[in-house]
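Every protein chain but one is kept in place in this view of the complex.
== chain A ==
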Amino acid sequence: MREEIINLKNLAIGRITDTDDLAELEAVKIDYLGRKGKINALLSNLKKADPGERKDLGQLINETKQTIVATLERKLQDSLPKSSENFDPTIPGIKPKIGHLHPTTIVIKEMFDIFGHLGFSIMEGPEIETDDYNFGKLNLPHDHPARSLQDVLYIDEPEILLRSHTSSVESRALDNLKQPFRIVVAGKCYRYESVNASNNAMFYQFQGVALQAGISMADLKGTLYYFAKSFFGRERKIRFRCKYYPEVEPGGGLDIDCIFCKQTGCAVCKGRGWLEMLGCGMIHPNILSNFSLDPKKISGFAFGMGLDRIVMDRFGIKDIRSLYNGDIKY
């Protein structure tokens, strides 16, 4: 029996040292140390042994068991994954190239989403426009200040020009869309301007138009408040006041509190404490009539704002030229 025990021990140690497989080690454990394992089998055979040898043999079995347990444990320890000694988590990573969106795109997308929640569709129109769509149909009579040659870029004077505002898309919507409709527009506009840090010949505008029987100034105000609170933040203060634009009657304007000085007055808000954000109002009855709509039966509102200033404020850009000349570092 002594020989049997020594053989068993050698076999078990052999199996353990020969493998790195955890499943095999688990099998060895069950084979030898399990309830019905080989060690227990030896112990139950002990009573058949010579009574004089029983004590020694019992000791030998115990030693064998302990050797197997210890070997097995050491092996299990050894087969766990180990950290390399010179691992350095402070080494700089190799970054994959990430693409970025332009700040103007980000702002437009955000605004489109907000107005999307209010049932507005997105619309576009040509940048090369006719005088009629840009001015004539919009209650901007021939001698309105905005029409002077100084302000507009002409391609074929006086009929073809680069749109000076996104209101031209309002003309096209009133001309082409079936009412009721709600649309928002974002796009490039152009004006005669010498280029400097705060003026550019090309600029972005954002425009909205809603036409539907029953729309009132209250809908305009509610829509713009919803937008302003969503876009600028609930904590911002808003001021809605009377303002004149030939395209609307009644007309209004929305101002937002100056965050640069917390309304104490600074250069950005010219000491006013408020920043002018957008112009708006109910679509002028003359415009509705221009598109064969009866102002007494259907009404609508329109609003428009310059985007570049909003983008610059949002992203801390100081010079308008850097928006569109590739100076922005991503």
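Keep in mind that, in the parts below, a residue touches a chain if its C-beta (ideal position, glycine included) is under 8 Å from a C-beta of that chain, and two chains touch if they have at least 3 such contacts; residues count from 1.
Basically, contacts and distances are computed from a predicted model.
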Hidden subunit of the complex - UniProt protein name among "Phosphonate transport system ATP-binding protein", "Ring-1,2-phenylacetyl-CoA epoxidase subunit PaaC", "Electron transfer flavoprotein subunit beta" or "phenylalanine--tRNA ligase": "phenylalanine--tRNA ligase"
Absent-chain contact - pick from A:Met123, A:Leu174, A:Leu293 or A:Ile310: A:Met123
Option touching the unshown chain, where A:Glu4, A:Glu157 or A:Asp319 are the choices: A:Glu157
Contact residue for the chain not shown (choose from A:Gly37, A:Gly58, A:Gly136 or A:Pro180): A:Pro180
Sites on chain A contacted by the missing partner chain, in the whole complex: 96-102, 104-105, 109, 118-119, 121-124, 126-128, 143, 145, 148-150, 153-157, 160, 162, 177, 179-183, 188, 190, 192-195, 201-202, 210, 212, 214-223, 225-226, 239-244, 246, 249-253, 270-272, 282, 284-285, 295-296, 299, 323-326, 328, 330
